[in-house]
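With one protein chain removed, the remaining protein chains of the complex are shown where they sit.
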Amino acid sequence: MSMTHDPPKAAVPALDFGAAWTYAPAPEATDHVKIKPRHELFIDGSWQAPRSGRYFDSISPSSEAKLTEVAEASEADVDAAVSAARRAYEQVWSRMKPLERGKYIYRIARRIQEKARELAVAESLDGGKPIKESRDVDIPLAAAHFFYYAGWADKLDHAFPGSNPRPLGVAGQVIPWNFPLLMAAWKIAPALACGNTVVLKPAETTPLTALMLAEIFREVDLPPGVVNIITGAGATGAALVRHPGVDKVAFTGSTAVGKQIQKSLAGSRKKLTLELGGKAANIVFADAPIDQAIEGIIGGIFFNQGHVCCAGSRLLVEESVHDLVVRKLKDRMATLRLGDPLDKNTDVGAINSRMQLEKIRELVAAGEQEGAERFSAPCPLPPRGFWFPPTIFTNVSLSHRIAREEIFGPVLSILTFRTPEEALEKANNTFYGLSAGIWTDKGAKLFWMANRLRAGVVWGNTYNKFDPTSPFGGYKESGFGREGGKAGLLPYLEVNG
Amino acid sequence: MAMVSSPRGGPYALPFRSPPVDQVYVEERAVALGKRSIKKETKVAGLRLAVRMMDLTTLEGKDSPGKVRSLCAKALRPLDTDPTIGPVGAVCVYPNMVPVAVEALKGSGVHVASVATAFPSGLSPLPIKLEDVRRAVDFGADEIDMVIDRGAMLSGEYARVYDEIAQTKEACGAAHLKVILETGELGTYDTVRHASDIAMAAGADFIKTSTGKITPAATPAVTLVMLEAIRDFFYATGRRIGMKPAGGIRTAKQALHYLVIVKETLGDAWLTPDLFRFGASTLLNDVLMQLEKERTGAYQGQDYFSKD
Partner (left out) sequence: MNSELDATPAASLAVATQAELQTPAPTERRRLRVQKTYKMFAGGQFIRSESGRYFQVTDVSGATTGEAENIPLASRKDGRDAVKIAHGAWAGWSGKTAYNRGQILYRLGEVMEARAAELAHDLHRSLGLSGDLARAEVEASIDRVLSFAGWSDKFQALLCSSNPVAGPHFNFSVPEPMGVVATLAPRRPSLLGLVSAILPALVAGNTCVVLASEEDPRTALSFCECVATSDVPAGVLNVLTGKASEVAPHLARHQEVAALDLWTEDDALARQLEELAVGTVKRVRRRTPSTIDFSSSSLESLATIERFVEMKTVWHPVGV
């Protein structure tokens, strides 16, 4: 901290996370990653130039340097992709023996594992997330997701006995920029296992790994048209979900866009899954394992720069431990390393886009204006790229915008409570319902809370854990339908009853 | 957990209840800290620091003056070809070997640590354990590594654990007291945390994981739990208590992992031999080999390093 600040009060001893032993840069090598200068659309098993003739740049948010240019799919391209998916569905994929379908999906999983290193580098370059996360979380989980659903392909009758489960047809899927490859896996794997074919649109700021995944589909000889990957912005996504040849729509992204999609599908009888925003309460009781709770709070809000729909963005702390928790959080934040996403020691990477950075800045300014007290980690920000320091707000009230709106950035709002009832009421006092965290050493209290929290995922004494076997999805305006586990099959099947 | 009160009283009040520790998350955090990539100058600086933090230890029945003198020579000049490396923090021996070590290390600044209090079990009458301490101090030890009564800890006699530490501290006089919890026998991180709190409240200058006679000895996770206890004690009192993981630390990579844990839990102030020590007998040569590898670029062979 700057020397001009007032010295700390003598009575309060402070830890010093200074420069006594600093870590040298440890950049992940990039020489094995070849990024093509231009990417076409992946339709019917081949790379096709966009009928629009238009391309847009994909830049690295940590350097603002152009990585590649990507085709912009027009309505005609969407139509071609949906038609290819329809043909593949009718002629190949729905007729294939389920176990054979599964074998293709297994192949995909294996290829992702083989290419894990380059996929991780590409993910961090394209999206700005720390390499340790893309390496240890995104890519391994993406492979695991394909591996998991591959095994379901021939077991659907066991999942829904007596219900004659059958595929829906063509799935149109639109995914966000926060976990680009992982979200592609969450969408594609169950759709294929259930016998559907796919047209997937990755986010316009992070198309790279989905396009690399398309290359994997070619390498594993996935029949043409079974998965089509088309790039573009909102208009492309809108054309896809509205296309009459699409039987099923799956979307992950903001609640605002989710509502547009739900509305555009009204009366269409298309099956819909929405995985939308959140404003999760992470609830810390005084009897919690506090030091582990601190890790859960830190991971809950700063993992992936807070670009996580289930981020624990509202910290509810029992009043008696509020000061201790805040102090520990500040000390812990002093150790967070922000910077080059490719540095293996980076904890907090770049904000995904300029637009997102501006949204974060706006809400943080609103927090300050509304009287909440801001503390940002004392980490220097790189001169180029989009960055925001890990930030916490104390003195937050439920009525503050930063306590109600999803910031989708590394910003935590801290509120207090006195009794479990009050914690529950505050936690549920939101129109979102994706996730929640509970920290307490008392099992009965944990389950009392877990039963009453209106959220699709409840983490007890842990946070931000994901697994292909574990269903994920929200209550209320956080969306509907589940991804992961047996429950993740249902959105891609028709069943009797 | 009950409040521990000592009939003699201690210098600090114990927390009413030690906070619980979640095994899964603390182990996850310890593993995550092990993933820091420590390269180049950071690695060299860390390993040089690790040498100076080492309590070079021999605690065998067959220890002899010759063995101890040889160890002291290594302590003073770990690497014959490079006088800028070392010396180590201390030499740690049994009480009877203290005079030999004191003689060998005279004037060097290298501390002489002695285990005492009926090491390693601690299962002797308290007066005998205290006499053990006094004799070691009389012999010239300036650091005493005591063991707590694990049986008392596990049977809920917290006041007795506290008293024994407090009395040992008194018997140490000016010598620094390191309190060995023998974490491998305590069963849970909760008990480790509780024992850490008791030891610090009763006057420990350092808390130490293990005797080296029990497996598991030091682990990154148990060290992290103890460092978190030290942090809370610092928050409450402003006093800095030292930490000594001991046993099972054999490689330079492990040593760097521990340094990362200290750095990111307690910060810069603890990155000193005054507040952090490694209890180890075989770690030193691996650290030296890695330092030489960094200096020369060539992978090193064991025969090029003295095995004192």
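First chain written, first letter: the chains are A and B, and each begins at residue 1.
Going forward, a residue touches a chain if its C-beta (ideal position, glycine included) is under 8 Å from a C-beta of that chain, and two chains touch if they have at least 3 such contacts.
This is a predicted model, so every value here is computed, not measured.
S.K.: Pick out which of A:S63, A:Q113 or A:S163 touches the chain that's been left out of the picture.
M.R.: Of all options in A:S63, A:Q113 or A:S163, contact with the hidden chain holds for A:S163.
S.K.: Of the residues A:V82, A:V170, A:L276 or A:V348, which one touches the chain left out of the display?
M.R.: A:L276
S.K.: What is the set of chain B residues that contact the non-displayed chain in the whole complex?
M.R.: Listed in rising order, the touching residues are 22-25, 27, 187-189.
S.K.: Mind pulling the chain A residues that touch the left-out chain?
M.R.: 144, 160, 162-163, 255, 258-259, 262-263, 265-267, 269, 274, 276, 431, 446, 450, 455-462, 465, 467, 469-473, 475-480, 482, 485-487, 490, 495-497
In the analysis below, only the chains that are shown with their structure count from here on.
S.K.: Just curious, how far off is chain B from chain A if you go by their C-alpha centres, in Å?
M.R.: The separation of the two C-alpha centroids amounts to 43 Å.
S.K.: Using the touch definition from the top, list the residues of chain B that touch chain A in their complex.
M.R.: Answer in residue numbers: 19-22, 24-26, 28-29, 35-43, 45-46, 49, 228, 231, 234-235, 237-238, 259, 263-264, 266-269, 271.
S.K.: Which residues of chain A touch chain B once you look at their complex with the stated criterion?
M.R.: 13, 15-24, 26, 132, 136, 287-292, 295-296, 324, 327, 331, 334-335, 344-345, 441, 461-462
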